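With one protein chain removed, the remaining protein chains of the complex are shown where they sit.
Naming follows writing order (A and B), and every chain is counted from residue 1.
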Amino acid sequence: MARKVTTRHKVVATVAAWAVALIIFFPILYTIITSFKSETEAIAGFKLIPSFTTESYREVQGQYNYFKPFMNSVILSVGSTLLALLIAVPAAWAMAFSPTKRTKDVLMWMLSTKMMPAVAVLFPMYIIFRDLGLLDSRIGLTVMLTMINLPIVVWMLYTYFREIPGEILEAARMDGASLWNEIVYVLTPMAVPGIASTMLLNIILAWNEAFWTIRLTTTEAAPLTAFISSFSSPQGLFWAKLSAASTLAIAPILIMGWFSQKQLVRGLTFGAVK
Amino acid sequence: MATRQTQTLARFMMAPSVVLLFIWMIVPLAITLWLSFQQYNPLNPIRDGFVGFANYALFYSNPAFFFAILNTLIIVGAVLLITIVGGILLAILLDQPIFGQGIVRILVISPFFVMPPVAALVWKNMILHPGYGVTADLARFLGLQPVDWFAQYPLFSIIMIVAWQWLPFATLILLTSLQSLDGEQKEAAEMDGASALARFWYLTLPHMSRAITVVILIQTIFLLAVYAEILVTTNGGPGYASTNLPFLVYQKASLEFKIGQASAGGIIAVILANIVAFFAMRAVGKNLDK
Partner (left out) sequence: MTFKTLILSACSTLAMALAAQAETLTIATVNNGDMIRMQKLTDDFTAKNPDIQLNWVTLEENVLRERVTTDIATKGGQYDVMTIGTYEVPIWAKQNWLLPLDNLGADYDAADIIPAIAGGLSVDGKLYAAPFYGESSFIMYRTDLMEKAGLKMPDAPTWEFVADAARKMTDRAADINGICLRGKAGWGENMAFLTATANSFGARWFDEKWAPQFDQPEWKTTLQFYVDLMKDAGPSGASSNGFNENLALFQQGKCGMWIDATVAASFVSNPKDSTVADKVGYALAPDTGLGKRGNWLWAWSLGVPAGTQKAEAAQKFIAWATGKGYAELVASKEGWANVPPGTRSSLYANPEYQKAAPFAKMTLDSINAADPTKPTVKPVPYTGVQFVAIPEFQGLGTTVGQLFSAALAGQMSVDEALKQAQDAATATMKEGGYIQ
């Protein structure tokens, strides 16, 4: 009896969940579908099965070599993430293992550094970047993205490290483990999953940052966000080409996200789970 | 001795983050504050110079100012409401045993991976466009007049797009929290004959309170800065119907090149963010200490 109810329950839940999931995913799905249509087909009304032409992709590639902005996106997002981790891991570690009364305030303060709207500081920032010779440089943008996301990285790592029980360290120390062994055999295995998921989230945030990455680059350092703004509203029909460019811009991060979904989910708690 | 050593070490470890973030905060803030008292227009530099509070007065007397503050708060409030209520419902749904759970979860979190300009472009051109959008196709199929979303419901459309982007984030955090709920507690409550609603209200919701708080805090910071979606879709209009504070600052900075006024707007935005953060912390901050 109980079992029967469960099966029915499962079917109902499945149908509901799939329906909601498909609605949420629909805009992305439809963009991918449209990218395989021709321009006239794209505006000709609702159609789920495209003619599977790759014309739009060829045109997009002919206009803007995808490889360069793609590599820039990879370099910028991974580079800024590694740099942020390098700075944030010690800080989060210290906050988690020797917290003070002010630790929470420090975390909140860090988050508050994101309160200034980027547009308001564009002009001064542009001048600073110009004077440092960092316009259109990957290094400058990497530093920028690092600073933008640092508060989030510290916060995520902090909440993650806090879950590592301090007693384990003491136990290991009692057993006569050296500091080195302590780090290698006890701490690292416990910290790595947290660091990994932080890294994933930060790569996503950096990949999708679309203000500074467009404003501070021209050609050499321009990532996929700049690539997309070459296709956003030209004269003439552009729906299919825009879809193709959009698909190209989001596909890498989407695929990465799908494959690392479990890792990401585990890390996305921000201390929400005790 | 050991503790002092640890504490020194801890300070040393925190120093890079704190110092860098401090510089990152204080330098732009100081420049912006200074500029907010200057008339500075690189396109028309004749009258540049110190003007006292004139920029603030001009920003304040801008007919769009009131709308901008209101719309900023509406966007933050509405998106928080949608993502939290929707996130809780979705989390509960995804927590049920279902077929193809992995794929469903992947589909639900996907919008989070889409960069804001792409999300806005896709919604504008593929979904909501009154001529070629899917909603227009649907309306025509049902024999209705297609809705011109960005003209008739500009703010609602933007809220919809932003909520779509942030719903996965809220859902994921809330789902993780939900899954950590003790199964035994749930069963015990079930045994006691508590209704599903009562179980949700007295057991599940309190358990998720910390997660909800985290969602509110992090999203608020990002939502206060929403601007790409507006730029791509409505350009702040029609009228001032979808102009929010960051967009107004953008207009001053990048369209009119009134850098002084834009800086004043930036300072006002920081003040507003602090006020919002203050009330948010007052309202839900205690959940963090649990």
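The rule is short, and it goes like this: a residue touches a chain if its C-beta (ideal position, glycine included) is under 8 Å from a C-beta of that chain, and two chains touch if they have at least 3 such contacts.
Quantities reported herein were computed from a predicted structural model and do not represent experimental measurements.
J.: Given that one chain is not shown, which residue among B:Pro111, B:Pro168 or B:Gly236 touches it?
T.: In the complete complex, the chain left out is touched by residue B:Gly236.
J.: So one chain is hidden, and I want to know which residue out of B:Gly49, B:Gly102 or B:Gly131 touches that hidden chain in the complete assembly.
T.: B:Gly131
J.: So which of B:Ala188, B:Leu255 or B:Ile271 would be touching the chain we can't see?
T.: Here the residue in touch with the unshown chain is B:Leu255.
J.: Taking the full complex into account, find the residue in A:His9, A:Arg58, A:Arg102 or A:Arg130 that is in contact with the omitted chain.
T.: In the complete complex, the chain left out is touched by residue A:Arg130.
J.: Tell me, which residues in chain A touch the chain that this view leaves out?
T.: Within chain A, the residues that touch the unshown chain are 39-40, 43, 62-64, 122-123, 126-127, 130, 135-136, 139, 214-215, 218-219, 222, 226, 229-238.
J.: Could I get the residues of chain B that touch the absent chain, sorted low to high?
T.: Its contact residues with the unshown chain are 41-44, 46-47, 58, 61-64, 129-132, 145-146, 148, 150-152, 231, 234-241, 251-252, 254-258.
Here, only the chains that are shown with their structure count from here on.
J.: Between chain A and chain B, what is the gap in Å from one C-alpha centre to the other?
T.: Chain A and chain B have C-alpha centres separated by 16 Å.
J.: What does chain B use to touch chain A in their complex?
T.: Residues 3, 6-7, 9-11, 13-14, 16-18, 20-21, 24-25, 28-29, 31-32, 35, 42, 90, 93-94, 96-119, 121-123, 125-127, 131-132, 134, 137-138, 141, 164, 167-169, 172-177, 180, 210-211, 213-215, 217-218, 221-222, 224-225, 227-228, 232, 245-246, 249-250, 253-254, 257, 259, 262-263, 265-267, 269-270, 273-274, 277, 281, 288-290.
J.: Using the touch definition from the top, list the residues of chain A that touch chain B in their complex.
T.: Touching chain B: residues 6, 9-10, 13-14, 16-18, 20-22, 24-28, 30-31, 34, 42-43, 45-46, 87-88, 90-91, 93-95, 97-98, 104, 106, 108, 110-125, 147, 150-152, 154, 204, 207-211, 224-225, 228-229, 232, 239, 242-243, 246, 249-250, 253-254, 257-258, 261, 264-266, 268-274 of chain A.
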